[in-house]
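For this depiction, one protein chain was excluded, whereas all remaining protein chains were kept in their positions.
For reference, chains read A, B and C in written order, and residue numbers begin at 1 within each chain.
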Amino acid sequence: MTDHELKLTLAMVVLFLPLLAAVGIGLGARRWRGLSAGLSLGATVIAFVCSLILFIKFHGAPADIVPATDAAFHGIQWLQLGDFSVDFAALIDPLSLLMMLIVTTVGTLVQIFSLAYMRTDAGYSRYFAGLSLFLFSMLGIVLASNLLLLFIFWELVGVSSYLLISHWFEKPAAADAGKKAFITNRIGDFGFLLGILLVWQLHGTLDIIELSNIGAVTTAAGLLIFCGAVGKSAQFPLHVWLPDAMEGPTPVSALIHAATMVAAGVYMLCKLFFLFTPDALVIISWIGGITALLAALMAIQQNDIKRILAYSTLSQLGYMVMAVGCAGPAASMFHLTTHAAFKALLFLGAGAVIYSCHHEQDIWKLGGLRKKLPLTYRAFVTGALALAGFPLMSGFFSKDAILAQAFMANQPLFYLGVAVALLTAFYMMRCVLVAFHGEPRGEAARDAHEAPGEMTGPLIFLSILSIGLGWHFFGLNDFLLNKNIWLGTTITGAVIPNEITHTAHLAAMISGTIASLAGLALGWVAYRGVKQDPLPGMLGALARGMRDKFYFDELYAWLNRWTQERLARYADCFDRWIIAGLGVRGSSGAVDLTGCLLRLVQSGNLQTYALLLALGLLVMLTFFLF
Amino acid sequence: MSPLTYIFGWPILMALVLMAVPRENRSVFRWGAILATLGSLVLALFVFAKFEPINDLTSINHGYAFVQTAEWIPSLGISFHVGVDGVSMLLVLMAALVAFAAACCAGGIKAREKEFSILLLLMTGGILGAFMALDIFLMYFLHELALIPTFIMIGVWGRGENREFAAYKTTLYLSLGALLALVGLIMIYLHYETFNLPEIIHRVQSTQPDLMTTGQQGLIFALLMFGLGILVGLWPFHTWAPLAYGAAPTATAMMHAGVIKKFGLFMIIRVALPILPDGAQQWLPVLAWLCLGNLLYCGLVAMRQRDLNGLIGNSSVAHMGFVFLGIASMTLIGLTGAVMVMVAHGLLAALAFALSGHLHQQARTLDMDKLGGLLTVMPFWGTLLLMALLAGCGLPGFANFAGEITVFFGAWKTMPLITGIAAWAALVIGAVYMLRAARQLLHGPRADDAPHTEDIPGWHKLPFIILLGALLLFGFAPKLLTNKIETARESLEHVVEMYKRK
Amino acid sequence: MNLSLISLEIGVALLGVLVLLAGLWTPPHRRSALGFCTALGLTVLLALLVKQGMAIETLTDSSGGFVRDGLAVFFKALFLLAGILVTLLTMGFANRLRTGGAEVYALNCFALCGMLFAASANSFVMLFVAIELITITFYVLTSLQSHRLRSLEAGIKYLILGAAASAVMVFGIALIYGSAHTLQFNLIADGLAAGHMKQLLLFQLGALLLLAGLAFKIAAVPFQIWAPDVYQGAPAPVTAFLAIGSKAAGFVLLLRVLYTAFQVQPDGPRLLEPTAMFSVMAAATIIFGSLCALRQRNLKRLLGYASIASAGYVLLGIVALNERGAAAVLVYLAGYLFAVIAAFTVISILTPEDEDEDLSILANLHKRSPLMALTLTLAVASLAGIPPLAGFLGKFLLLRAVIEPAATFPWLVAVALLGVVASLYYYFGIIREIFWGTGQWWTEKAPETAAIKLADSQVVVLVVCVLGMLAVGLYPQPILEIANAAVQGLGL
Partner (left out) sequence: MTDVGLEHYLVVSAALFCLGLLGVVIRRNLIVMYMSLELMLNAANLALVSFSHHQPPSPHGSPLDGQIMVFFIITVAAAEVAVGLALIVALYRKRQTTDVADLTSMKL
């Protein structure tokens, strides 16, 4: 078996096994809960193993498209019309190998965790089918070799996310959240689609490899493509769906809304880095920065443990996008990887807490869990420290890389980044202190007991990754800094990812450490042993604003009501009253009325008839004779 | 004899046979209809499989396969003339699929089964024949044969308070459309003195390209565009559609929304575009803007619907906008996309109306405010409805997406603004109303006073599965569609070339 | 004088006289045998006519006033067929007449005789006599149910207005005679062609008055005023005969006068402006007939208005001023024959003795008599122009004729389309009453449900009409050929 064939086989196994699992569950396995879970988990584990083999074996190889270069597989065309063709082919480059590995790893862990977490759920089989479908779609994004294929899987992850968020569809909040997520994503996808169309018009191709040989052409195309990432990675101004998506089961939040799907936007930006002009990058970086700051501020005043994590996810995604904008896709991918580990850890930890505390999610009703759930506590703290960028944790290194990029590209963003790092440390400290320390403040917290092994096992594994992923020993950073793994950077005129200078490195390291420690310290001071949140008293209106997410939901609801809904109402009224009413009924009524009037002529009186006859004759003679 | 003749002759023959059966034998009618449509379906699949492209436009059959001709009214230049190319082949297959599904779904009819079955079969035969006719008169004639049962079925077996109004409005509206188109067709005939479609097209494209002046072409094209547009629900002539589908019995709504409505579009592609390239040049820009009326405006109207059928009806009108956009783009890609959307939407509309028909049969209401949480009580139905709704908002994996995206690619280069607005309507507005329906009907808690509903039993699932299966099949492998359309490529290219000639 | 030329007319007249005489000795309960004999006799005559064939050689008598060409033969066959069907239809109705059980058959024969002459008229003398024979007979026929005030009233209205129209026409003939110095069609044409026409204004005035008289016969606006009342008041079989026979006679005379005598052609001498006149007339007729019928509940009156609208459509074929138009008129009338007779047969059976022919009498018809329901539905669909019935073909041909590239009247076509759409509304109303009518909602009376027993003669009429509509609609090739050949003689 040649390398090429091996690559192809493994990639296809990775991609299609989850789909087969989903189809299998849908077609009949859903009647047996264990079989469904087994199918799904088995597929994911095999996919994980294959990904691992692929990564180890090929992580240094240049980008390769399978099977389009393989004559035997040339037939797999999804669509072909003249000069417009969409090949179903996988683009395997080091970046996609890394992403595959991340997705399958987290996927495996989350599924193991779910075995216990969802055990009593009525929609157990449906849940695993959804997860498998999601994994298929996500891996499709990772492997897609052209933009349209990417868009297809992009949409499919959207729908699997929709299905999983509204898994508990009887709950109105969950159902609404799913809908909101899907529609908000669709707004981003709208831009994405236009971007694809524009790229096709300007470049004449949609194939990523071919595109990478052309490079960026206009700012507009890049920005439109970026719209897709704004939607999927929940960037400002389309960030509103992600917190609501926490209505889904917690493992889903861990997998989809923390580690993988929301990172797909960042992944796409990194992979298509060559499509962005410097102007586009500036805008991208600012969007990322704003998202990071806003989300961090909002996170400070949230009380739901999952929502805190959701806002922190938003904030970290903003970080990654900012890094891409600062011409640092390597830093971005680095943070994406570490973030996947520690945020999955945090979410699963939160899941364990929620599981143990009978679905109590308000941190002010928890407390004192440190003693009841020691293992979970340790895991959660590990994750929190990693997220806060505590020195030598994985998050420290990746955040450091991003700050360094920002330092070189855009100084204001650097300071913004530092501020965000401080805020991050602060709210994570708040979360840990309030939820785990002190005395239990609610029934649920008092009765809590440690979760079973299926749940703690993944926690331990992820804790290890969260600590060590950034170390030089893992080689992740070096791997990403290798220029060869980036598409399109070899052509002339392309934007080259920045190389981090020593000064930047130093500045980032020092300010990052200080921010992290300062944030943790502030949090310790503010929340040590408190019974209720002291911040609203100190900050007043600002704290309210943070708690109410700066009123974005209200703003959008208002906007929607005043634009689209109002238009819809006008259209409906127009339809009902003007077209169907005035137009159709009106004209038929007019005809009817004319008919009634005309009939008056037939008065029944012979004399009138004779008169009309004579008049008719007269009219006829007048008209046609003279 | 060509197998095509059997495909559409078989249901008509069955209708005639059923006329002689006494009305007491209720099940005979039901099974007769199913059997006849199944026969057509099997034959259509056979033809689909055997179909071999004949790309030689100069051949005696002008690139059509399975051609059969016979004299009918020679003194008017009218003949019995059937044949298929890639485009009509797909529509025939889709029509046969939907007809079979509709016959299976006709079980809800509990009164006058005899007449219903006969009308359904006439409808099926008529529309199948209309898609394969190569004589313009025959085409029109068979379409009318399919259209008229619609009116009767809405009037007799329709539901709701205003079914009579719906029947009247539909009749008058659609007849007006058909008549306008007829005037246009007669005007074409007066120039060429024949109704033989391939011959006329051949003369337009090679020997007599300038037989009609630009002004005449413009007039005729306008007549065809608006006449056929009324049949399809082109904005602003669409208000009959939601009304009619709201009142029509399930099988009728499936057949009409799914298949018969496609005829207007088919005729624009088949007759108006090739014969009237100059007319097309004058009017297609107008059509491009009108299609936004469908996509955007009807989408917005659909957002306001409280009734499931109203929503599906409006959305089905909205989806016609894609086809119009594809036609207006006048590119090979756009036209291909238009045909794909026609096929996909035919299957989808039939599926959606079949589902809403089942719900109505169970709950006696389609008011979305009164229903909720149905996914728990009717998992199979609910899953299918969810998939249909998602297909309706253009989710990849369903044939609709393949068609819509192709249309966008076809239209983008020439009309970026319109395509952009259309994409907004497709991606966002479509998602808003489709998911709203899912949220209200399937999700959420069940109301305490919700009517008792039961899932689709046993073999009754078959038609649903067939329709959904076809949607998924063509969605995952749109090449199955494009391969067939590709065989008509040369003639489509001719059309595009003629269009761009000036 | 070659008697064999008019043998058909003689035969029909003789048949009428024989029936009248036989009626004297026939006891009242055997009267239907008279009808049967009449129908048989007419059938034999029709068979003879067909056997002589549509021999399309033009034969004229020595004086030139009578012509027997394709057109004449076509219409003679049409009239005879109508006569046979109406006679059969009358057999079922005769017991309602109270008086004149035998006379009705004889009068039918005489009217038919007039029509046969009209089909062959080639001079104004013949035209006048034929028309008067038809009209005066119809005065009597209309008021034959003299115990019904409506019948009598209709007769008198028809009489006064019809006589006035005749007087107008005759005055027109006089003026034409004054300017052309002859009453023979082809001689007038020769005179026109040779430019002998001196007093042009006189001729035009005369022609207009003459056309007004003919327009009265076909009930075209503004001379439609009599039609609704007479259609409503006359006994149903008479209305049927009036609707097809009298109207078709009007049209054959119109064709002859316009094309043979006046030689109007699209590019001919501009003595008249027939195109403008007839297009306005057609449009007004279509609009008036269609709109007035919309809210009409009396079935016969409704069909009266509908027949006005139909006359408008037929006029479209005359507007076209070409062979196609003329042929379309012929085919349309052939289809119209079956539809109208079918409709009036059903009405004649259903109409209660002393009541209105309100639409509600149709309620439950599909249960009471499926054959009648089917026939009436098809008849109405055919009148509305729905394929695959004869009416569709007729309207198709008329539209085709009027949409000629040379003479486009966009507004006229638009009016015609609107008329068709409006007509769908009221025809659909009839079908609705048949299948899901609920009877008279304003009274508490439940609709009749008793099954209706049809007489054999009525079944024959219904079946013939259904077959006729379907045959003309589905396989029109033969009739098209005949019609095309028939209009050759018009000199277009």
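By our rule, a contact is a pair of C-beta atoms (placed from the backbone, for glycine too) under 8 Å apart; a residue touches a chain by one contact, two chains touch by 3 or more.
In this text, all values refer to a predicted model and were calculated from it rather than measured experimentally.
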Over the full complex, note down every shown chain the hidden chain is touching. A, C
Which listed residue (C:D190, C:D358 or C:E448) would be found touching the missing chain in the intact complex? C:D190
Where C:R31, C:K76 or C:K157 are the choices, the one touching the absent chain is C:K157
Which of these touches the unseen chain: C:V17, C:V50, C:L149 or C:A276? C:L149
Out of A:I283, A:L375, A:L517 or A:A610, which is the one that touches the chain we can't see? A:A610
Positions on chain A where the hidden chain makes contact: 599-600, 602-607, 610-611, 614
Just checking the interface: what residues of chain C touch the absent partner chain? 124-125, 128-129, 132, 136, 139-140, 143, 146, 149-150, 152-157, 159-160, 163-164, 166-168, 170-171, 173-175, 177-178, 180-184, 187, 190-191, 196, 228-229, 232-233, 301
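Criterion: only the chains that are shown with their structure count from here on.
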Looking at every pair of chains, which two share the most C-beta contact pairs? A-B
Express in whole angstrom the distance between the two chain centres, defined as the mean CA positions of chain B and chain C. 42
Quick one: report the Å distance separating chain A from chain C, using the average Cα coordinate of each chain. 77
Per the C-alpha centroid definition, the whole-Å distance linking chain A and chain B comes out as 37
Counting only residues that touch at least two other chains, what does the list for chain A look like? none
By the touch definition above, chain B meets two or more other chains at residues 172
The chain C residues in contact with chain B across the complex are 381, 386-388, 392, 396, 399-400, 403-405, 413, 417, 420-421, 424-425, 428, 431-432, 435-436, 475-477, 480-481, 484
Okay, in this complex, where on chain B does chain A touch? 169, 172-173, 236, 239, 243, 297, 300-301, 303-304, 332-333, 336, 373, 375-376, 390, 393, 395-397, 401-402, 405-406, 408-409, 412-413, 416, 419-420, 423-424, 427-429, 431-432, 435-436, 438-439, 442-446, 477-479, 482, 486, 489
What residues on chain C touch chain A, complex-wise? 156-157, 160-161, 164-165, 168, 201, 204-205, 208-209, 212, 216, 221-223, 225-226, 228-229, 272-273, 276-277, 280, 287-288, 290-296, 422
